[in-house]
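One structure is given below, encoded as C-alpha cells.
Only a part of the assembly is drawn; its chains keep their places, and the rest are absent.
Chain nomenclature is as follows: A and B, assigned in order of appearance, with residue numbering initiated at 1 for each chain independently.
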C-alpha cells in the first residue's frame, strides 16, 4: 500500500504493526494544515519550473476534494496523513504526487502543519477564554459595591467586594490570554525547507514558503527545525497556566456555594442532585472544571517525557507528542465555554457575604486607624487588636473590657467601643482602601472598565489573525 | 430527562453543562459491570422480600437486553450509566427500577463497577503480557549460547549471551506480571452496601453481595469504601512499572539495531522507511513502544492530581479519574500484543555480537584469573589490566610491552600474551561464570526453563479467575 516502502523493505507491513505505528487517527487534526503545506510546496515547484501548471491544477483540485471529504476509514499501512496526501495527489497527477517529496520531507511538513494548527487553535481558544473573562468582568461590574469577604488560609481575612474577587480571577486569566500573543512568536516560525534533517539541494525558497503559509519567520537550522517541539511544551505550559486559574476559580465556586459558606448560589441548570439524597445540590460543573488542570498537567508530562530522551533528528516518538496538545486544548475550550455560560447566572447571597465581613474581620484596618489617629506603632496596634479580637470571639467584649485593653496601650478612654466598632463597618473599610489595585469599589470599577477594553482589543487582534490565515489558505489552494 | 432532578432542582439541565459533566462516554467501559451490580442488588432485594420475583425477572431481562444492545448515542442529561440503567429498568418495571437506589447509591455502585472492570482488565492484560514474556523466553532459549555483549553506561562491559539479555527483560516483566495477583487483593474488595457515604438502614447484606459479585472481601468503612481510589493509583503504578520495562526493552531494540551497533536486525514487516531517504530502515514499533511509559506516567499524574485535593466523600472529580486507567491499559495491551508478535522474528547478528565481546571487553575476568592464578590482590590486578587495556586501545600491545607491564606487578614472564588473550576468549569467559543468575549458558538455560513454567502457571491462574467471574456474571443476570 505505502508508496514509500517499495524497494527498500518490500511491500509487506504487518497490519498490527501498521495500526500501532500509524498516526492517521490523530492526523485528522492536521489534515487541513498538511494540505496547505503541500499545496504551497507544489505551487513553488511550479514557479521554479519543476512542475507544469496543469499538473499543479489537478493536484490542487484533488487536495481541495480531500479536505472537503476526508475518508472515514484509512488503511493504516498508509502510515500517516502524508502518505494519504501523496496517494490522493498521485491519483490525480502522478507527476505532482511524485514531486511532493522533492525537497520536502514528512519531517519538515509535519512540523509545519502542527505549528499551523497550533496557532489556529491557540487563537480560537483565546477567543473562548475571552468570553469567560468578559463574563467575569461584567459580573464584577454588577458587584463593585457588593461587600464580600476575602479569604487567606481559608479564613476570613478582610472585607472586600465580590467585584474585586471576580476581577482578580479575570486579571489572571487575561494576563494568560495576552501571553498567547507572545507564545505565537515562538510557534509561528516555518520549518518548511528543512527537508528531512539537513536541508536540501532542491530549489526551495524558505522565505517565500514561510510567507505563503502565514509564518512570521523561518526556523533556520534544519535539524532544529525538524526536531524541536519546544513551542509545544511552552504552549502546554501556557495552557496549564490557564487551567490553574480555571481550577482556582472552580474551587472557590465549590467552597463558596457550600451550605456552610453560603456566599454564592450556582444556577440550578448547572447543578445536579443526588440519586439518593434528595436535599442535595451538587456543583458538578465546577467539580469537573477543576479537574482540567490535572488533565493538562498529565498531557504536559507525557509530552515532556517523550521529548526529553531523544538524540538527533526526527524519531517516530515525536508523532505521539502532538495529540497531547490537541487534547489539552479540547479540554480547556469546552471548560471556558460552559463556565462563560454559567457565570452570568451566578447569584451572590449579599446578606450572608456582608455578615462574613463583620468584626473581627476588618481588624487590620482598625489597627491602621490606631496608627493614623493615635500615632501608635503598628505592631502595638496589632497586639491591641488581637486582644480585642480574642475578647470578641470569646463573647467578652464590652465597654469595660475594651477600655481596660486600651489602657494597657496607653489609650484608655481615648476611644469608645462604639466608635471602634464603627471603624470596622465593612462599607467604611472598603471605601478607605487607597492603594492601586485595592478592593475599593472605585478602584475595582476603574480596573474592570480598563480590562473590558483590553478584552475587546485582544479579541479583535485574534480575529484578524485568524481571518488572515484563512485568506492565505484559500489563495494557496487555488491557482 | 433525569429521574433524579425532579423535585429539588427542576427538570432543566443546561445541555452544555450536561454534556460537560456526563460520564456516559467513558461509562461504556463499565456498562457490563454496572449491570451486574444492579442485577445482584435487585436479586437480594427480592430475597429480602422488598421486590417481587416477576418484577425482578422483567428488570433482569431489560438489563440483559441493554448489555447486548447498548444504545449508540445517549442524552447526556441522563448523566451516567446509572441514570441509563435506572431508566431502562424502570421502563421494564417501574417498581424494580424505582428500587435500584434503595440502599444503593451511584457512589458505591460505581466504585464496585470500576473494581470489577479493573480486575478483569488487569487479568486480561496480564495474559497479554505473558505472551510477550513467553516470546522473550523462547527466543532466549534459542540463544543461550549466542555470545552477545552486556553494556553498562552504553559501553561494552562484559561478554554475555543474547539469551541472558533477553532473560533479564523477561524476568523483570514476569516479576511485574506476578505482582498483578498481589494487586488483585487490593482491587477485589466490595464497596457495595456502603450506599452514598455512611451506610444505610435498608436491608443490605454486604457479605452476600460481595460474594455474588466475585469479590474477595468487603471494604468496610462506608466513607472509605465509596471514596477511595487507592487501588486505581496502585494499579497505575503497576502499569507504569511494566511500561518502564517495555520502554527499556524498546530502547535496546532501537540502539542495538542501529547501523553502528548492528547487533540485531528487526523484521522488515515491523519497520518502515523514509519518504525521502530510501536507504533507511526505521525501528518504528520500538519507537512507539518506548513512548508508552510516558503515556502511563501522564495518566498516573492525572489521576494523582485529581485525587489528592479532595476532602470528604464522593465528588464528581472522581469520575474523571477512572478513564485514565482504561487508557493506560489500552496502551499497554496493544503494545504487548505487537511486541509479542515481533520478538520471534528478531534476528541476532551473531558474528558482530561476538566481535563486540573481544578484548579488551572481558578484562574483568582476566583480572579475576590473575587473582586466582597468581594470588594477586584484585585492585592490583585491575590496575595491571587497565594498563594492558590502554596498550590495546592504542594498538601498542605486543609481547615486550605486555611483559614490561607484568614486571611492574612482579609477574614478569609468568604468563605469555597469547595465554592472556586466550583467557579473554568470550566463550571461555561466559562458561567460567559460576554465580547464581549469571550469563553462563547453563545457568540461563535453567532460569529460562523455570520461568517458562512460571508463565504457564500464572496464565492458568489468571484464566481460571476470569472464567469464575464470567460464571458469576451469568448466574447474576438470570433468575
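Definition applied: a contact is a pair of C-beta atoms (placed from the backbone, for glycine too) under 8 Å apart; a residue touches a chain by one contact, two chains touch by 3 or more.
This one's a predicted model, so the numbers in the text were calculated from it and none came from an experiment.
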item	value
Identical protein chains in the complete assembly, only 2 of which are shown	4
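Simple rule for what comes next: only the chains that are shown with their structure count from here on.
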item	value
Mean-CA-position distance for subunit B and subunit A (Å)	34
Contacting residues of subunit A [partner subunit B, same complex]	2-5, 7-10, 12-14, 16-17, 20-21, 79, 82-83, 86, 101, 104-106, 195-196, 267-282, 284-285, 287-288, 290-291, 293-295, 297-299, 301-306, 309, 315-317, 319-320, 324, 334-335, 337-338, 341-342
